[in-house]
Structure formats: C-alpha cells, structure tokens
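One structure below.
Shown here: the complex without one of its protein chains, the others still in place.
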Amino acid sequence: MSRNIIPIGPQHPALHEPEHFQIIVEGETVVDVKPRIGYVHRGIEKALENRTYIQGAFLVERVCGICSNAHQCTFMMAAEEAGGIEVSEKAQFIRTIVAELERIHSHLLWLGAAGLEIGFETLFMYVWRDREVVMDLLEAISGNRVNYAMNILGGVRRDISPELADKIRKGLDYLEERTNYYKKLCLEESTIHKRTEDIGVLDPVTGVKLGAVGPTIRASGVKFDVRKNDPHLKYDEADFELITWDTCDTFGRVVVRVLETIESIKIIRWCLDHMPKKGDIMPEKLIRRVPEGEAYSRFEAQRGELVYYLKSNGTDKPYRVKIRTPTMANILSLAEILKGCYIADVPIALASIDPCFSCEDRVTFVDIEKGKTWTWTREELRKYSREFNEREKRW
Amino acid sequence: MGLLSRLIKWARIKSPWILHLNTGGCNACDIEVLATLMPRFDVERFGIILMGSPRHADVLVCTGPITKQMKPRFRKLYEQVPDPKFVMAVGNCACTGGVFKGCYGIEGGIDTAIPVDIYVPGCPPKPEAIIDGVAKLLAKLQNL
Partner (left out) sequence: MSRKKKESKNEEKLLEELKAALGPQVEEAYIKRPRRIHLKVKPGAHRKAIEYMRDNWDLWHVSTITGVDLGENIEVIFHLWSFKEPQTAIMVRTMVPKANPKLETITDILPSSNFYEREVHDLLGVVFEGHPNLERIILPEDWPKGIYPLRKDWQPAQQGEE
C-alpha cells in the first residue's frame, strides 16, 4: 500500500518556499507523489499587520520576485476597494502595462527554464537574451529591473511619457518577432514535442476539482482566466484572446505560455494607443489611512489566480491580509500531473506548473517494489533525465 | 609557495565554480544571479560555471534571508563544500535580513549561520553589481 505524503519544496508564494518531494515509484514509473511545504515560511501576513500600507507595499512585492508587481497591484486593489479609494484612468493604464510587461518577462523566463529542464540549453540562452529587452523596458519605466515599486494607494508613482511609449513600442516589435519565432519553434521542433507531449497529463475535470489555476488548467481546455472572468484594471476593454489548449499535457502548457506572451504584447499596444495623454497618476495627497472595510481582490498573475483578502480598520495599518498565491493552488494537481510519468520526465512535468523553485530543492524517491530510497538534487535529476532520453533515443 | 600551490591558486582564480543557494528569498536575486550567466553579461567567459553539487563548488553564492527551518540544513550544506571555500551574500536579505527583518520565520542574514566573505547589497543587486562582487572576491583570492 503506497503512502500519500508529498513534501513540497521551494516556492515563493506568500508563506512557502523550498519544496521537498517524496516520489513513490515502481521501477521507472511514478505512482504517487507527496508534497511537503513550509521550508521558507517567513511570516509575511503577520508582518503586514504590523506595518503601514506604504511599508506593506514594499514587503508584499518581495513575496515573489518574479510576480512582484502582481502582488503589489492586488494588495493595492484590495486596500483601495476596502477604503473606497478611486484610481485615475491613466494610472489604471500604467498598471496594466507594467502587469503585462511582467507577464512577458515571467513567461520568457519560464520558457528558458523549461528548455533547461529538457536539455535544450540553446533555447535557455536565446530566450534569456531576448528577455533582457523586457528588463530594459521595465527599468526605463520604473527604475529597477526587478521589484518595480510602481503602485501606491490610489495610483502609480511614475508616469509613461510619449517618448517612453515609443521606446516601449520599439521593444515590443522586437519581442513580437522573437516570440513568433519561439511559437514556431514550439509547434514544430520535434525535440520539444518528444519531451513534452503526453507527459504530465491533467484532465480538466480532475484539475478543476483540485483547484488548479493559470496556464496549468488552461492547457486542459478550461477557460479560467481572471482577466476575462473577473476583469480588473483595463482588461475588460483591452482587445485580447483567452488562450487555452486542449492537449492537457506539458506541451499544452508550453504553448499556452508562448501564445499568452503574444497576447500580452497586443494588450500593451492597445494600452499605449488608448492611454490618456494627460491626467493625474496619483492622488494629490499621499493616502496613509484606509477607511474601515474589507475587500477581496483577484488578479491574474503569471502563474494563475492570485487572491488577496484585506480587512482595514481605519488606521494606517491593515487589520488582516490574507494572500493565496497561484502555486499553492496548483500543488494538489501536481500529484496527478506526476503520476504515470517516468522519473526522467519529472523535471519538465514539475516545471510545467511554473512553481518558483530555488536551486535548493531536493527530491526523494521511494521504490516500493525494491524497497529502495534515494535522494537526488535537481542537477542530478536533470542529468539522469538527459542520459535516460539519450539511451532510449527519444529525440 | 610551491609550484603545485601556485598552480592550484591560479586555477581557482581563473575558474571559480559556484554553487547557488536560495535560503528562502523571493527569487529576485536568484534571477539576477542567473542573468549574469546569460548572453548579455556572460560571466562564463571568466571561467565561472554554475554547479549543482556542493562538493564541486569553490564559491557559495547565497541569496535570501535564513529562515529558522533552513538554518540547520544550510549549515550542513556549507560543511559539505570542500575547503577553501568562499561565501558571497547577494542581496539585502542575505546581508542583513533585508525587508523581512522582524518577521517571525526569519533568523536574519546569511552571516547568522555561516561566515561571509563578500556582501553584495541591493534589492535585487543588478547583474553588474554581482559581477563587481565576484571581481572583488577574485582580487581577494589573489592576495591569499
């Protein structure tokens, strides 16, 4: 009888970081997975209760460095809704632009990391080189490559001038060309097909029951995208498609993310064309206190549905902030995704939900037939995966 | 200093192998460390390679604040790295605990668990700053 414990390793949702897996195998095939989380519990929700909204905005950004703007935006949206604080049109546009630029940066980062997992290091290098264009644009807008600190209560801190808008357009032209190349690559390159097709299958009914979100569930054909279902910022007006794919496997997740990058480029162009040229981007006086209230804000972060619940009590500190990050929602589905995989496919199947791994995580294998237990680092697992695939001539 | 020691020292300076450890940060510093290995900054031309195992590393590049849970495991990892080893703390959290100071899950910076040779502050430090830190570390190695 196999046990069902899955230690989960590093992620960087609100309170969780390193992940640790116990994968139960029979021969080469995974039969069960046990996650265990909690290695990097930092106590952020408690810390937010003891800090002002302004201090909290900086802390909340560092819940996750890759989705930092998503966190800050959602936190601000929750505080603004709780307190009835208005945000100007122009600020909404700027928030949308930064959110979508961050989505492009994160999806390209993931594509490179996925390339690394399947041994396609050239893809890793190419994609991260192109990603530097997005980092430059974000640095031009906000002053920093990562952790932009763009949002304050009631608006944003920096404006996008017409010259900057032209610079963004030029960068987007380059990115569009490159992303179309990657789209062609993913759809036609046999290496990627052989390593990702029919691997890590998650059928839509199970996925929905287990609470999967983001590209993970969209690759199973489920139309779950907070930008379309529960529009916030400028998403109800912007012109873009909800991307789904129906193969339910890792290949589907690769394709969904690449196609979403193309949609993000469309959204940013739409925003730049429709953004009011004049207008305030922040309230006249810095808002420190949020009137009493509560709010529940949802955001489509790069990895899926990001949810904040905030209760304010009229002071300059929130009474309660609850953060639920998308990777936390995808963990239960991970067991289903990994079942039936070969050990050699574990790295890419694991990476396909886009968890925020650190390079620290360890994977423990338990072979129930032979009664063997062994632990590998991520690098050892990757190496094994490459050798297995060469041996089995799966290219 | 004998010929063999001079040779080893030269090899260490010309090609330090690094192990990247995240002890619970937000991953912003990690992606900037990885960005230094990418074509735009390309520290691999200086002989720096990212290794996967602590047994192969010369330099430990650490990011993130140390959480209580991670501290004993982190010390164990540090002991697995063969001497002589050097530790680089990248990012404000690795230096002092950064923005998480005062949170109940956090011990503090990396130096609450292991001795640190180079501190690279920033949140996150730009890849140029990380490369500067590496260059200063290599200069320090030269003078050993």
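Things to note:
Labels for the chains are A and B, by order of writing; each one numbers its residues from 1.
Following the convention adopted for this analysis, a residue touches a chain if its C-beta (ideal position, glycine included) is under 8 Å from a C-beta of that chain, and two chains touch if they have at least 3 such contacts.
Keep in mind that this is a model prediction, so the values were computed, not measured.
Annotation: of B:P16, B:G91 or B:G105, B:G105 touches the absent chain (contact as defined above). Check A:K46, A:R129, A:R157 or A:K183 against the missing chain and you find that the one touching it is A:K46. Here the missing chain is touched by one residue of A:D159, A:E176 or A:D230, and it is A:D230. In the complete complex, the residue from A:A79, A:I160, A:I192 or A:L210 that touches the missing chain is A:L210.
Touch with the chain that is not drawn comes from one residue among A:A301, A:A329, A:V346 or A:L381, which is A:A329.
Even with one chain removed from view, chain A keeps its contact list with that chain: residues 15-16, 37-38, 41, 43, 45-46, 50, 208-211, 222-224, 229-230, 296, 298, 305, 307, 309, 311, 319-320, 322, 324, 328-329, 331-332. Summarising the interface, chain B meets the missing chain with residues 67-69, 101-105.
Just so it is clear, only the chains that are shown with their structure count from here on.
Per-chain CA centroids place chain A at a distance of 26 Å from chain B. Across the complex, chain B meets chain A through its residues 20-32, 34-35, 38-40, 51-53, 64-65, 67, 69-70, 93, 98-100, 102-106, 123-124, 126.
The touching residues of chain A, counted against chain B in their complex, run 10, 12, 15, 17-18, 38-44, 46-47, 50, 58-59, 62-66, 68, 109, 125, 128-129, 132, 135, 145-147, 356, 358-360, 377-380, 382-383.
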